[in-house]
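Heads up, one of the protein chains got dropped from this complex, but the rest are sitting where they should.
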Amino acid sequence: MQFLPGDPVHYLLRGYEAEGQVEALRKEFNLDKPLFTQYYIWITGLLKGNLGFSIFYQQEISGIFIPRFIATIELITLSLILSVILGIPLGIISAVKVGSFEDGLIAIISLIGVSVPVFVFGVILQIIFCIYLDILPTIGRVSFFEDIFDSIKHLILPVLSISLGLLPYVIRNVRSEMLEVIKTDYIRTAWAKGLSPFKVYYKHALRNSLVGTLAVIGINFGMLLGGSVVTELVFQWPGLGTLFIQALMSHDYQLIQILVLVYALLFTLVNFIVDLIYIIIDPRITFEG
Amino acid sequence: MKDSLLKLLIKGFLKRKISLVGLVIFLFFIFCGIFGSYLTPYDPYKTKFSNRYELPNNKNLFGTDWAGRDVLSRVLVGAGITLKISILALCIGSVIGGILGIIIGFMKNSLLKMLIIQINDILLTFPFLVLAILISALLGSSLNNAIIAIGISRIPRYVRIFSLVVNSEKNKNYVISAISIGASNMRILFYHILPNILPIFLVNTVLFFALTIIAEATLSFIGIGAQPPLPSWGLMIRQASENMLVYPFGVIPPSIAILLVVLSANLMSDGLREFMDPKLR
Partner (left out) sequence: MYNLIDISSLHVDFHLEESIVPAINGIDLAVKREKILGIVGESGCGKSVLALSIMGLIPSPGKITNGKILFNHNNSEIDLTKIDSNSQLMRNIRGNKISMIFQEPMTSLNPVFNIGDQIIETIRLHQKVNYSVSKQRTLKILNEVGFPDPATRIFDYPHQLSGGMLQRVMIAMALVCKPLLLIADEPTTALDVTIQAQVLKLMNEIKLRFKTTIIFITHDLGVIAKMADEVAIMYVGKIVEHAPVNEIFSNPKHPYTIGLLQSMPTLNRQRNKPLSTIKGNVPNPGEIKSGCNFYPRCPKVMSRCKKEEPLLLNSSKNQKVSCFLYN
């Protein structure tokens, strides 16, 4: 970190520096000690629950952190759920009606979805719903506990925005998995038993496609994170994303380090959960496998 | 061998309608990128505050932005910026990534090699966008730094591609026989191994092209990439969104531009992939 250009103290003082002040502040933030020592101080502090001190916000990081974390988790989980709820049926329809008009339409929408940066979704949604129709608020977040309806109104567009980014991947994956599964012998048996199309597709076929779909979610979780950072910016959502960008702009090293760590942990956690779900869903995979 | 695989690829690519549509749009984009600055009806940087927020009309085909600048001209120059960025970033990524990947591929299996590959895999798991944002911000907010950041973020993927292919090919018979007749390492590399990488490289690069454009737009939008008054498309959307209350239309032209170019890259990539799939099975 400290090799990089951009000195946090200079940023902080921004022109009001006097020689002594720079040195004094440096000392306070331990920036004068050798690199190795700085890291040591950081890690031991971390283990004690001390997340460090944000130079920009002039307060303990732990204080800033939690509410922002919750805000971001809100966005990410809801977006994931929405993508899956919309993506699975669309993918199934696409697979069952291969080559039809519906399949083509869904394919085109997917293609457009991956050809556009996530923030464009956000901005366009803002224009349509906030400016033209004026039914939803443009920016900001309201806590769930204060006012449920207002909270939801603020959530809709950001969540929709992020979901639209992930949706095409889910659809494509579900479609290709289902296409394979539909041709199998056991699906033929399911038809022969007299099961309804809904049961055949949503119970028997889907269960087998889920393994692949989970894989795509795991792989694209990174995209979800990236998308959430930008979307938070568009909607000025007080989450980790906006915090991250702010920290980057102001070279707030402590904060940046913590956030990168958090993102990495989140990532690992998600991959771990995905692996767990694999084991639960597919009886052929056991702990030894 | 090198001719036939590549030729097959191109023939298959051209046969498909989607790839052709993609190719056409893409070529149009390249044309605008190269010659755009000469074709602008107005100076893209010239502000004219008496003429702000115009909707498309006879004088300004795409209207004017918040500073009265002609949007069409800016979009055209923006094409050039986008082109320049993508090519440079992809070069950085593929050249450095390629060289590293080849070196790693040729290495004998050892602890060091495993370690390097493991580190690379860890880097790979990081979302591309987040990595690019991180690097770019730390280098300082400018267009050139954005290019470097995106390029660097692409390296792990290229390393992986190149190292995997080189690793698997180097043990194949035709390489061993080439060595036995005294071919030098360089010759083996260029004449024998690299041509086999070409198809995968091509498919991936087209894909990365699309991702790079999106990454640059995102970085500019955040404010970490191109700085005003450069007419980078991402930056244009940012500026337009800041004025969306008064002039919502401003978002449309640059968004459509991004959409078309990335769409064309995706179409070509899909066409290539469709063709390659049955072969790979």
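Labels for the chains are A and B, by order of writing; each one numbers its residues from 1.
Just so we're on the same page, a contact is a pair of C-beta atoms (placed from the backbone, for glycine too) under 8 Å apart; a residue touches a chain by one contact, two chains touch by 3 or more.
Bear in mind the structure is a predicted one, so any value in this text is a computation, not a measurement.
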Note: the excluded chain touches shown chains A
Of A:L86, A:L179, A:L195 or A:M249, the residue in touch with the unshown chain:
A:L195
Which of A:S161, A:N208 or A:Q257 touches the chain that is not shown?
A:N208
Kindly note down the residues of subunit A that lie in touch with the hidden chain.
184-186, 188-197, 204, 207-208, 281-284
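We take it that only the chains that are shown with their structure count from here on.
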Report the inter-centroid distance (CA atoms only) between subunit A and subunit B in whole Å.
23
Interfacial residue positions of subunit B with respect to subunit A in the complex:
125-130, 133-134, 137-141, 210, 214, 217-218, 221-224, 234, 237, 240-241, 244-245, 248, 251, 255, 258-259, 262-263, 265-267, 270
In the complex, go through subunit A and note every residue touching subunit B.
1, 4-6, 111-112, 114-120, 123-124, 126-127, 131-132, 221-223, 225-227, 229-230, 233-234, 244-245, 248-249, 251, 256, 260, 263-264, 267, 271
